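Can you read through this structure? Questions will come right after.
As you look at this complex, bear in mind that one protein chain is not there, while each of the others sits in place.
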Amino acid sequence: MTGNAPKLAIEAALDYDFAEPTDVLLQLEAAFIPEQTVEAAHIDLSPVEHFARVLGQDTIGERIWLRLQGRLTVRYTATVAVHRICGELAALPAVPPHLLPGEAVQYMLPSRYCPSDQFANLVDAEFGALAGGARVMAMRDWVQSQFTYRSGTSTATTTALDSFVQREGVCRDFAHVLITLARASAIPARFASVYALGVEPQDFHAVPEVFLDGAWYLVDPTGMAKAEEMAKIGVGRDAADVSFLTSYGWAQMNSQSVRVSAA
Amino acid sequence: MTGNAPKLAIEAALDYDFAEPTDVLLQLEAAFIPEQTVEAAHIDLSPVEHFARVLGQDTIGERIWLRLQGRLTVRYTATVAVHRICGELAALPAVPPHLLPGEAVQYMLPSRYCPSDQFANLVDAEFGALAGGARVMAMRDWVQSQFTYRSGTSTATTTALDSFVQREGVCRDFAHVLITLARASAIPARFASVYALGVEPQDFHAVPEVFLDGAWYLVDPTGMAKAEEMAKIGVGRDAADVSFLTSYGWAQMNSQSVRVSAA
Amino acid sequence: MTGNAPKLAIEAALDYDFAEPTDVLLQLEAAFIPEQTVEAAHIDLSPVEHFARVLGQDTIGERIWLRLQGRLTVRYTATVAVHRICGELAALPAVPPHLLPGEAVQYMLPSRYCPSDQFANLVDAEFGALAGGARVMAMRDWVQSQFTYRSGTSTATTTALDSFVQREGVCRDFAHVLITLARASAIPARFASVYALGVEPQDFHAVPEVFLDGAWYLVDPTGMAKAEEMAKIGVGRDAADVSFLTSYGWAQMNSQSVRVSAA
Partner (left out) sequence: MTGNAPKLAIEAALDYDFAEPTDVLLQLEAAFIPEQTVEAAHIDLSPVEHFARVLGQDTIGERIWLRLQGRLTVRYTATVAVHRICGELAALPAVPPHLLPGEAVQYMLPSRYCPSDQFANLVDAEFGALAGGARVMAMRDWVQSQFTYRSGTSTATTTALDSFVQREGVCRDFAHVLITLARASAIPARFASVYALGVEPQDFHAVPEVFLDGAWYLVDPTGMAKAEEMAKIGVGRDAADVSFLTSYGWAQMNSQSVRVSAA
């Protein structure tokens, strides 16, 4: 099953300090899901007061609840074989809304960073001649050609409405714009946090995932990574849902690093 | 079990026109959930091309997918006995984040209309002396006393950030503000669409639901309705998730009405 | 001088009620400026406690401060001969920023409804091949062809950022988008309140005015009115500056009407 499948060697390291006793939510392990086989995964944490796993959104991956004070170091390594079916999106039909399964409905709706309710006229005007996968690919190509990848131009409050006119940002912002355009087109779209080959500089990566012809497909509008070379960590409505570290209290980041290479 | 339980007699009627073949999502039936017993529910629709039920969010209630062209009339009647445990919220402790179940995590996160990520300092400053149910009640009292219920002042793009300073709106806006304050306090909060006694003028009603001491509790910051006299239709992150009618195409509303009385 | 000049016959009527003693700012008279000759203007107001004229922004037109309680009726009639130089904008050069006069600088800057600071990359990408009047005309044509004139879709908080993606609105919104695109292109642009022939339905009209080749030019992205058939009331940075009636307290509108015809 993992014969010719691309294999990713993943290393991620976090080093944080928490002055007070703090609740922390981690989400950085490759998910155990049919489309990828996680081999030899290890996670090492410095001592914490509390450690508990809960299921991630859509039961994809897990989140880890911690409670601790002081320094937190996390070291995660894994080898993941990817056997995701990718194929030619442009040929795939959209599922008409009235035939969508219940669990896809939430990904039609606007979210914190994806106010798709405001974009209905725009997608009709700009992409109205296309449907389904062909429309998704046209929107992806448009984002990739019109937007400049640039760090430091977006913040934790930047929405797809801002990014749409600013025409720049990082993977998170590219993803929000494409997700917003897809939802405004009545195509369910969610936000996937992934490890991927080819991301420069190396970091956690974010990629939209669209629902076409009854299945979910990763589509990277930054053009940096291929769907068959990504290991999924988790999914959500947008970046708000899949932060790799969320702290309920003051946190100081000392360092963090991600390395993904072909295994 | 429903001996002394309050009973609600519900009637809702919609009358819409769709010029083109259109996909429509309905969510207006009282949910079949342990906390309420739905007796004698009927839903009558004018002829449609397609009708399918899917589960609502958190498996609470159902959504109905329709496809049709022309006129749509919906008439829904039900009697619902409510045996929700309500009690005194002020005495309930919050669940510390690190002990939250996985399915509650999404209700800690910001959403389309509830940018709770911006309110952390504010809730610390204004409500920092209180925790858990006592904090929720203080926030509820504050919203109820500071906000004026007024139709026509908010729109489909009004967020809790806008409402927080505008100090006016309808049930949707009151709910968004309280949900935002709760999430910023690390208390999971979701948006419930309900039928309720006491809503004036009669209409679909929206009420925040907070997660305290391991269970969900309805808290109405408009002060119009009591938790034990509400029949839940569905829940979601905010108003975006539980619209009673969503049309994927142009719709004309001819009339709609809601009547809730003690049965 | 007014020989062949188009002449506008203007009638405007307001009818409002103020329950409390209230300060009111009116701005609805055609301005006495070189480009238009105001003939036979009359303004009749019901009794007020206080009436004072102050200069409008850029010393164009006047604002009227009132103080009153109870009913206010205003009836304004005027005949205005317009001898504005219009010509072919497409051939006009922009004034390079470093040669702009001091009074034009404020119209390069973002304002309440025109966050032009967010649109710099977009105008480069979409209109970068053009400069000056040719760029303004291309932006005007784009707005006119891409936006739908539709009442009731925008509100008092709708900005050009919202309108840009919503692709619909009224004259105010069309103006805000074009002003924003011009400023982002380093072309000063302001918002003019006018009476104009051809506005359907008849109402106060709003039109962007751009600074090219050392002078201001009206450009209507709704396509409803011609610059030589407009009588200017006042100018400002955006709609916030030239409301025809601003009330410092609760006001009830009973009726208002505008009629503009060829005299």
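So that you can tell them apart, the chains are marked A, B and C in the order they are listed, and the count of residues begins at 1 in each.
Just so it is clear, contacts are C-beta pairs under 8 Å (C-beta built on N, C-alpha and C of every residue); 3 or more make two chains touch, one makes a residue touch a chain.
In this text the structure is predicted, and so the values were computed from the model without any measurement.
Considering the full assembly, C:P101 is the residue among C:P47, C:P101 or C:G128 that touches the omitted chain.
Touch with the chain that is not drawn comes from one residue among C:L66, C:V82, C:V199 or C:L245, which is C:L66.
Within the whole complex, the absent chain has one touching residue among C:G56, C:P188, C:P208 or C:P221, and that is C:G56. Where subunit A meets the omitted chain, the residues involved are 155, 157, 162.
By the touch rule set out above, subunit C reaches the unshown chain at residues 23-25, 50, 52, 54-57, 63, 65-67, 96-103, 105-106, 109-112, 114-115, 117-118, 156-157, 186, 236-237, 240-241, 248. Within subunit B, the residues in touch with the undisplayed chain are 118-119, 121-122, 125, 146, 148, 161-162, 164-168.
Keep in mind that, in the parts below, only the chains that are shown with their structure count from here on.
The pair of chains sharing the greatest count of C-beta contacts is A-B.
Taken over every residue number at the interface, the positions common to subunit A and subunit C amount to over half, indicating a same-residue contact. Per-chain CA centroids place subunit B at a distance of 42 Å from subunit C. Centre-to-centre spacing of subunit A and subunit C amounts to 45 Å, using the average Cα coordinate of each chain. Shared contact sites, meaning residues of subunit A that touch two or more other chains, fall at 118.
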